[in-house]
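First the structure, then my questions, so here it is.
Now for subunit A:
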Amino acid sequence: MILTEVMASLLLISGCFFYIAGTVGLLRFPDVFSRLHALTKADNLGLFLICTGLAVNSGSPRITGLLLVVWILGLLAATVSCHLIARRAIRSGQAEPPVAEPRAADPTP
Partner candidate 1 sequence: MATPLQTPLQTHSTMTSEALVAVIFLPLLGACAAVMPGRFPARLGIVAGLLPLPGLLVAVTLAVWHDGPAWLELGGWAAPLGIRLFVDPLAVLMLWMVAIIGGIAAAHAWFDFPPGTGTGQKFWPLWLLLISAMNALFLSADLFNLYVCLELVTLTAIPLIALAGSKTAIRASMRYLLLALLASLLYLLGVALLYNATGTLDLYLVSDGLGAAPPMVVTTALALISLGLLLKGAVFPLHIWLPQAHASAPGPVSAVLSALVVKTAIYLLYRLWLWSVPATVAAEGALTLLAVLGAGALLYGGVLALLQERLKLVIAYSTVAQLGYLLLILPMASSSAWPIAWQGGTYQLLSHGLAKAAMFLAAANILHGLGSDRLSDLQRLDQRQPLSLFALAMAGVSIMGLPPSGGFLAKWLLLEATWRSGQWWLLAVLVAGSLLAAAYVFRILAATLRRDDPTEARPAAETRSIPAAQTACALLLALLALAAGFAAAPLLEFIEAGTPGTWSSP
Partner candidate 2 sequence: MNPTAVIYVLTAAAIFGIGLYGLLVSRQILRQLLTINLMGGGIFLLLITLGGGAEGPPDPVPQAMVLTGIVIAVSATAFALALLLRWQELSGSSEVDGDAVTDAVTDALDDDE
Partner candidate 3 sequence: MIGLAIDSVLALGIVWMALQTVRSDSLFQAMLMFIVFGLLMSLAWARLHAPDLALAEAAIGAGITGALLLVTWRRLQVHGPDDSNGPRLMTRWLALPIACASALLVIIIGWTALQLPAVPGTAGELTLQRLEDIGVSNPVTGVLLGFRAYDTLMEMAVLLAAWLGARAVATEFRPGVLPGPAHAEVPLVGALLSLVVPISILVAVYLLQAGGSAPGGAFQGGAVLAAGGVLLCLTGRLEAAAQASALERVGVILGLAVFSLTGLIVMATGGPMLALPGVWAIYLVETALLLSIALTLVLLFAAAPGLRRAP
């Protein structure tokens, strides 16, 4: 019982760490592509760790399954939107770093 709680806590804390790292990357990296890199890589890992932590904490197979679906959907959405943003950035000639404005990428609606 204690062991699972400790494990869950560790997983959640490390998940948060990756989220924070991703956010710092988003804010501090110079251009669109490295920012995307920071966001998608770190956040996907963070989401995975948090989902796993929650799954361990719940101990129920049904919730574990749901969390798995959440993670996969998050992964998919991140992949595709990252791809679209990068594509748009290349096409609109923003491939050169750096960009002064923090939110340079234009996620086309």
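Following the convention adopted for this analysis, a contact is a pair of C-beta atoms (placed from the backbone, for glycine too) under 8 Å apart; a residue touches a chain by one contact, two chains touch by 3 or more; residues count from 1.
These made the cut because all candidates are chains of the complex that A comes from, given by their letters.
This structure is a prediction, so every number in the text was calculated from the model and none was measured.
The contact partner of subunit A in this complex, picked from the candidates 1, 2 or 3, is 3. Taken together, the subunit A residues at the contact with candidate 3 in this complex read 73, 76-77, 79-80, 83-84, 87, 103, 108-109.
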